[in-house]
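Left out: one protein chain. Kept in place: all the others.
So, chain A:
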Amino acid sequence: MSNYLDISKISIDFPTPEGPFRALDELSLRIKKGEFVSLIGHSGCGKSTVLNILAGLLQATEGGVALDGKEVNEPGPDRAVVFQNHSLLPWLTAFENVQLAVRQVFRDSMGKAEMRDWIQQNLKLVHMEHAMHKRPDELSGGMKQRVGIARALAMRPKVLLMDEPFGALDALTRAHMQDSLMEIQRDLNNTVVMITHDVDEAVLLSDRIVMMTNGPAATIGEVLNIDLPRPRNRVTLAENGDYNHFRQQVLSFLYEKQRKVVEIPREPAVDEHEAAPARGKVAGLVDRLGRRA
């Protein structure tokens, strides 16, 4: 099982009026079963594009992805996605949101009572059993993201794809969520691909950090093995030399080797999406295309 998720030489072109625009160029990566891999890179470098190709929401122009020996060419619940903005259906309770996924995936293999237990078990895993009959608008941002994770886990996916899952949360909530995720990983040992642009988060959670070069034609710059022992504790790690060394390496990649010359946006950019107009026409268009697809 050394090549559970095999990404081989994927490239993607987006059509623009000036001809095709190559956003990703021959990116290859092999991920082992049970491995936690983070993708890190500057805004607009194509991290989300990679994740969308893994999810099957986008098709690579060249190259391909195989999961557990089978080619990936459409979305499916074996590659559950945790979206950045939770993407819960606002008209369903936490329970019903997870139920929608469970019904869809296990309708032939689980009875009604079994399904209910499985939904509750997953909500318990993310510490949301107390609020499972609340609707998303009654939950805080962190709680919504917990339900999003429960929904993804409940599909019993082969790979869990996380698109900046904690990017929209405040620092304290983010730390709680990271601890929860480590706890879940200890129990379930899922294969995870996570996008982040938080260096601390990447070092704390990952087995490997994949650092991407800046676009256009983005690809993998460096890969860093994080062989820190588990369980990891953020407080004790703060004084750990290896931990600080890894952090320093990621920071040096991002801010020395791949230093980004950003035109100063007219208005302070809040996140990647808002920053798009400042990145010039082509990158902005790619971003839009990427999100639409």
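The rule is simple: contacts are C-beta pairs under 8 Å (C-beta built on N, C-alpha and C of every residue); 3 or more make two chains touch, one makes a residue touch a chain; residues count from 1.
Operating definition for what follows: contacts and distances are computed from a predicted model.
Missing chain, UniProt protein name, picked from "ABC-2 type transport system ATP-binding protein", "Cytochrome b N-terminal domain-containing protein", "Nitrate ABC transporter permease" or "NADH-quinone oxidoreductase subunit A": "Nitrate ABC transporter permease".
For the chain left out of this panel, the touching residue among A:101, A:211 or A:254 is A:101. Shown as candidates are A:12, A:55 or A:218; the residue that touches the absent chain is A:55.
Contact with the chain not shown here comes from a single listed residue; of A:3, A:61, A:85 or A:120, that residue is A:85.
If you put the missing chain back, the residues of chain A touching it would be 55-57, 75-77, 79-81, 83, 85, 87, 89-92, 100-101, 104-105, 135, 137, 155, 291-292.
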